[in-house]
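Excluded from the complex is one protein chain; the other protein chains are retained at their positions.
Which chain is which? They are A and B, in the order written, and residues in each are numbered from 1.
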Amino acid sequence: MAEPMKIRATLQGDVADVRILMLHPMETGQRKDAKGEIVPVHFIQSVVVTHNGKTVLDAQWSQAISRNPFLGLRVKGAKAGDKMSVTWTDNKGDKRTDEVAVAAAS
Amino acid sequence: MLKLRGGIAAIAFICLSGSGHAADPLAVGRQMLAEDNPGDLWVLRGEKLFYEKRGPKQASLEKCDLGLGPGKVEGAFAQLPRYFADTDKVQDLESRLLTCMIGLQGFKREDVIKTRFSDLDRDSDMEALVSFIGSRSNGLKMNVPLSHQKEKEMFKAGEYLFHRRNGPLDFSCATCHSEDGKRIRLQDLPNMSDPRQMQAVVATAWPAYRGTQSTVRTMQHRLYDCNWQMRLPDLGYVSDMSIALTSYLNYSGNGGVIQLPGVRR
Partner (left out) sequence: MDVLRRSFLKLTAGAGVLTAAAAAGLVKSGQTWAATWNKSGFESKAAADALKSLGASNLIDSKDIAITAPDIAENGAVVPVAVTSKIPNTQSISILAEKNPFPLAATFDLSGGSESYVSTRIKMGQTSNVRAVIRADGKFYTAVKEVKVTIGGCG
């Protein structure tokens, strides 16, 4: 199972500032490994973010997104304790879902 | 092409006047990366590795003494390198972790050293552990001791090595790192004889996530890389030379407020 994401979701007024760090090689299919063999293309193609179960962002990515990718978004009408869930799916069909509760502004 | 070079030269001149400036065209990118640092993911993995039962002895690192007592992780980074009675030598964080991985967990020295630095196809546990332990000193000030005789000797050795010219380029560390406002292309070179710059540098790297390497790199890697840049022979992992330099440099950063892992190019 893929490595966990790090998700921060902090309230600014009634907007949740959501920041997601993911671990993924985002291979372009152009790189050769130490043995001189091409590392096959392997990257996140889809990221879906939901707020209390309702989709708020649906992203399509190419292999031009950086390795160990980052996604930032802002969700309206949020309250402390609301559930933010993030799911990524890559071109091999691997998935990862992580979720956090929106934290009150510190 | 000429136009671009002129533009870069003009921009670089602005860079020399200090980073964090509104006029600094590198500042926006650096800040955006620092706010959300992939290195944080190494901290998470390092924490998992620290407390997990691993190795032939199926033990965690909870009994590892990093200088403040077994398992005490908070504040450990801030006081390394330091003298350890059980090994009767001055050790930096990585050599101390190596000691614990061998002694407590039963790993073979050569196996750990083989995977000390990650590449794009293989992780390094050490990079994750260093990230984790470094982060547990966040907010504290660097406070490397210089009281034990061997600590003083290591410091002096490091100071000597820092200033000693050698190798085919006849460089010392000081060649690049002893004046203000120096850079290589767009890379600012901290003046390591300036305590203020050292406080900023030591406390925020290393460990740091390096964008060009897609991983967290540690102090041992930085020194190894500098050696490589100077066309010197490979710096031995956790060798006396590396620990001497780390002693000298980390002590020079005493007082700096720690915020790790950092993020670098």
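Following the convention adopted for this analysis, a residue touches a chain if its C-beta (ideal position, glycine included) is under 8 Å from a C-beta of that chain, and two chains touch if they have at least 3 such contacts.
Values in this document were obtained by computation on a predicted structure and should not be read as measured data.
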Residue among B:25, B:145 or B:255 that touches the chain left out of view: B:25
Contact footprint on chain B, counting only the chain that is left out: 4, 7-8, 11, 25-30, 32-33, 176, 183-187, 189, 211-212, 214, 225-226, 228-229, 265
Residues in chain A touching the chain absent from view: 15, 19, 28, 41, 45-46, 48-49, 51, 54-67, 69-77, 87, 89, 91, 93
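The definition used in the following text is that only the chains that are shown with their structure count from here on.
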Of chain B, residues touching chain A in the complex: 35-38, 40-41, 44-45, 119-121, 214
Residues of chain A touching chain B in the complex: 3-6, 19, 21, 23, 25, 31, 33-34, 39, 67-68, 70, 72
